[in-house]
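Left out: one protein chain. Kept in place: all the others.
Going by the order they are written in, the chains are A and B; count residues from 1 in each one.
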Amino acid sequence: MNLQEIVNGLSLEVKTPSLSIDRDVTGGYVSDLLSDVMGNAAEGSVWVTLQIHLNIVAVASLKGLSGIILVNNRIPDTDTLKRAVEEDIPIMTSPLSTFELVGRLYALGLRCR
Amino acid sequence: MTNTEEGVFFLTGKDFTNAGAASSSLKGILERRGVPPDIIRRMAIAAFEAELNVIIYAVAGMMKYRVTDTEIFVTVQDMGQGIPDIELAMTEGYSTATDHIREMGFGSGMGLPNIKKSTDNLAINSVMGEGTTLEFFIRIRSGGTEQA
Partner (left out) sequence: MNLAEILDTLNASVLTDKVTLQKSVENAYCADLMSDVLSFSTTKSILVTGLTNAQVIRTAEMAAIEMIVFVQGKRPDSQTIRLAEEKQIPLLVTDLSMFEACGKLYERGLRSKLHRHNQTPTIKCQAKSH
């Protein structure tokens, strides 16, 4: 699946407009614990979280994730966005809850095994 | 006729095993008094967040409560480092928690905002190097004998 399709399908707001969202998403991962993502998220996954801490970008970059979706209208600060652009990690936001956002990604066909 | 009940719980910093025990006891008292469930839920959430703040950030503290037929007052006083910038601490998502605290599921910067959202009034008084006092109350809409 393409990140562009996900952004369109779920009406996500792209917070890193300078980065291309024409990239492949191979699965989904949801967690608010950085250690869990470090240990378990598969490369190419899009990560759903409400953590806006700067370190989310480093984790996504180290794990080769395809992007980060922040839920519950959580807005990342400028430092986080700056780092995201440097590390080429697109960040999107949504007013949906974590549960509903993941539900819709699942309905689009994204999986996490 | 008023039926006032008050008491105090002592809190120990870093005692994560018992974190929530004071709020749980307060919740039990409110249930026994027949306070409406939505009021109990709001007070339990506020008390729990305040209790966790003491456990996470302070050496020790205490939670005092006073319940009347019309209101629930809670004061949580700690011996901690104090809050340097309360406005900043009230911002959703702002946190000074360590990674260790985050991995336990806390420190997402929602504690004080949650207390504010759950209560009818919140007052914060913090002295750097001495500690912080939170005072909050919730009006009991129904279930009281008579309203003033």
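Going forward, a residue touches a chain if its C-beta (ideal position, glycine included) is under 8 Å from a C-beta of that chain, and two chains touch if they have at least 3 such contacts.
Quantities reported herein were computed from a predicted structural model and do not represent experimental measurements.
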Hidden-chain contact residue, picked from the options A:16, A:31 or A:80: A:31
Option from B:29, B:45, B:59 or B:79 whose C-beta touches the chain left out: B:45
Interface with the undisplayed chain - residues on chain B: 16-17, 19-20, 23-24, 27, 37, 41, 44-45, 47-49, 52, 82-87, 90, 102, 104-106, 108-111, 113-114, 116-129
Residues of chain A in contact with the chain not shown: 27-33, 36, 40, 48, 50-51, 72, 96-100, 102-107, 110-113
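The rule is simple: only the chains that are shown with their structure count from here on.
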Contact set on chain A toward chain B in their complex: 32-35, 50-53, 55, 74-75
Residues on chain B engaged by chain A in the complex (per definition of touch): 93, 99, 102-103, 105, 108
